[in-house]
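Here the structure is laid out as structure tokens; the discussion comes afterwards.
One protein chain is absent from this view; the other protein chains keep their places.
When the chains are written out, they are named A, B and C in that same order, and each has its own residue count from 1.
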Amino acid sequence: MSQYKALKQECYEANMQLPELELVIFTFGNVSAVDRSKGVFAIKPSGVPYKQLKPEDMVIVDFDNNILEGSMRPSSDTKTHALLYKTWEHIGGICHTHSTYAVSWAQAGRPVPIFGTTHADHLTQDIPCTPELTDDMIQGNYEHETGNLIINTFLKEGFSAEEVEMVLVQNHGPFSWGKNAAKAVYNSAVMEELARMASITLQVNPETPRLKQSLKEKHYYRKHGKNAYYGQS
Amino acid sequence: MSQYKALKQECYEANMQLPELELVIFTFGNVSAVDRSKGVFAIKPSGVPYKQLKPEDMVIVDFDNNILEGSMRPSSDTKTHALLYKTWEHIGGICHTHSTYAVSWAQAGRPVPIFGTTHADHLTQDIPCTPELTDDMIQGNYEHETGNLIINTFLKEGFSAEEVEMVLVQNHGPFSWGKNAAKAVYNSAVMEELARMASITLQVNPETPRLKQSLKEKHYYRKHGKNAYYGQS
Amino acid sequence: MSQYKALKQECYEANMQLPELELVIFTFGNVSAVDRSKGVFAIKPSGVPYKQLKPEDMVIVDFDNNILEGSMRPSSDTKTHALLYKTWEHIGGICHTHSTYAVSWAQAGRPVPIFGTTHADHLTQDIPCTPELTDDMIQGNYEHETGNLIINTFLKEGFSAEEVEMVLVQNHGPFSWGKNAAKAVYNSAVMEELARMASITLQVNPETPRLKQSLKEKHYYRKHGKNAYYGQS
Partner (left out) sequence: MSQYKALKQECYEANMQLPELELVIFTFGNVSAVDRSKGVFAIKPSGVPYKQLKPEDMVIVDFDNNILEGSMRPSSDTKTHALLYKTWEHIGGICHTHSTYAVSWAQAGRPVPIFGTTHADHLTQDIPCTPELTDDMIQGNYEHETGNLIINTFLKEGFSAEEVEMVLVQNHGPFSWGKNAAKAVYNSAVMEELARMASITLQVNPETPRLKQSLKEKHYYRKHGKNAYYGQS
């Protein structure tokens, strides 16, 4: 029996949430789950419809993109996952979708502005949108460079990958992460909803200002950190 | 056996309507139900996914925020509910959601204009949007101040909490109430639909005027008051 | 056993299509079905949630608004139905909903422009929007006057109620009719879809012209009239 059975099961269940939450159609999207003690992650195989997916189909890969177990080819975005796991040692799961509103903002090349407390419950700033990749990066090691682009955007802008667990890759779409695969999926669903709310907000009032600092902090810290009082401890 | 069993059941059933009516995702939102004879209300525990919720999880709280029964922490918005129950003695249930269109109007900081008879069937004026809280209020007793903000908006503007059973808290989202928890949830679903219709109406005709007085009154009073002839008596 | 059993069943089944087709929530909307040989129609009782509705709840009314059978109060819009049946002797069913896009166009006070063949498959002109009722009409015999408003709009504008089986009552919402109750409901669903398509069309191209005459006629007459070749004969 595979030593990765539990990891594959976690990865499978998180992937199956994507069609359930209406974040993907057909074969779009992919979720991975990491096992830090073994230095590997499980990821969805490439191009397999969700309806046909089975736990044992998940592919086991290490952070240098070596396939350790699995009879199928892993997601074409695997190198992006690998680099994020290698660089951000605190994350336990990664999710990538082509959800409608998040992709639309990524195509528009705009960060999603923080307009309300639904947003501040999850992060205290705009959902970042990366710059474009250069032609060289696209024609080179594209998926690896996509990982670099995300990481460098966070570095350059001083964003915290602990607080900001989501990003729009310009022209492409949303990536999210979290302490485990389920939380990464949760963040993708929240990102889609925030993107949708922001587009309606702008239609209703094109001059909507961003949320003020006190309210951003209030909502974020009632859910996060040592003084949080949202949820069950 | 708990003396609050029936109250918890009413509260539970009303909460379970929120995902059913697509007004919330994950753990968003909360509904409470009051027992005026006992001076208490039941409310959803904080941060629990609807799929895992059980009737016995509901928390019993009095109007001064004392927890009387329950092993879980009540909703982080409990103090808002408590103050509304304490001040508005006629209401039997309160509902708070993060539904998409209502939140978008709250973020835009605009009351939802009364454009048609669907709206006038429920209230004869715009759905109010509160002003912002001050930084002091946010950093102080935030959820209590949110209740104060709602009540003071109604007092200052001369709105009737008997007629107007819904409000947008600016930058945050919708709150609604009613004679019981089910009616409060009903009002939240109606508010979401009115907000959606209003945004489409403005897209189709940005100059749409508000409904005229005679039609507002006709529709409201065919459903409400002693001469109502809508529904079964 | 009621002599109206089959009529009530037809009416009930058509009403139950409204939540199925997502044209109503809660108790919104109403459908009626006529029996011309008996000079009566069956209609939904007022304010009853669809989930609780039973075939025997349908109320039997004549064209002068006399209730002939039923223990419940009929829809508050009954007089509108009665007048339409009395005036337009060819129609067999009437449907009224508060569907989102159709209501939004009614609130905006704009006819839905004929932009494409989906529209021309059903009628060769814009979906009409009535003028407003006067205050006197609203404060008088309101629901009867709503029927008059629809009929007079068709008379004055020269619209054919045989071809144009749908209308927006300004500030209120959509009414449709057809050879039977099921066709009336079908027309309400089509109207909602046409209204939705028209709003997106205008967002994508605010200068979109109406469909040209040859294409209007081609699509309408391939589905209607003696040379129709759509469907099974």
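Throughout what follows, contacts are C-beta pairs under 8 Å (C-beta built on N, C-alpha and C of every residue); 3 or more make two chains touch, one makes a residue touch a chain.
All figures in this text were calculated on a predicted structure; none of them were measured in a lab.
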Checklist entry - Among C:35, C:132 or C:193, which residue is in contact with the omitted chain in the full complex? => result C:193
Checklist outcome for this item: Given A:9, A:46, A:180 or A:205, the residue that touches the chain left out of view is A:46
Checklist entry - With respect to the chain omitted from the figure, which of A:42, A:106 or A:211 is a touching residue? => result A:106
Next on the checklist: Counting contacts across the full complex, list the positions on chain A that touch the omitted chain.
Outcome noted: 25-28, 45-48, 72-73, 76, 98, 100-101, 103-110, 132-133, 135, 138-139, 142, 171-173, 199, 202-203
Item to check | Residues of chain C in contact with the chain not shown | outcome: 21, 115-118, 186, 189-190, 193, 196-198, 200-201, 203-205, 208, 211-212, 214-215, 218, 222, 229-233
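FYI, only the chains that are shown with their structure count from here on.
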Checklist entry - Graph of touching chains, which shape: line, ring, star, complete, other? => result line
Checklist outcome for this item: Note: chain B residues in touch with at least two other chains are 203
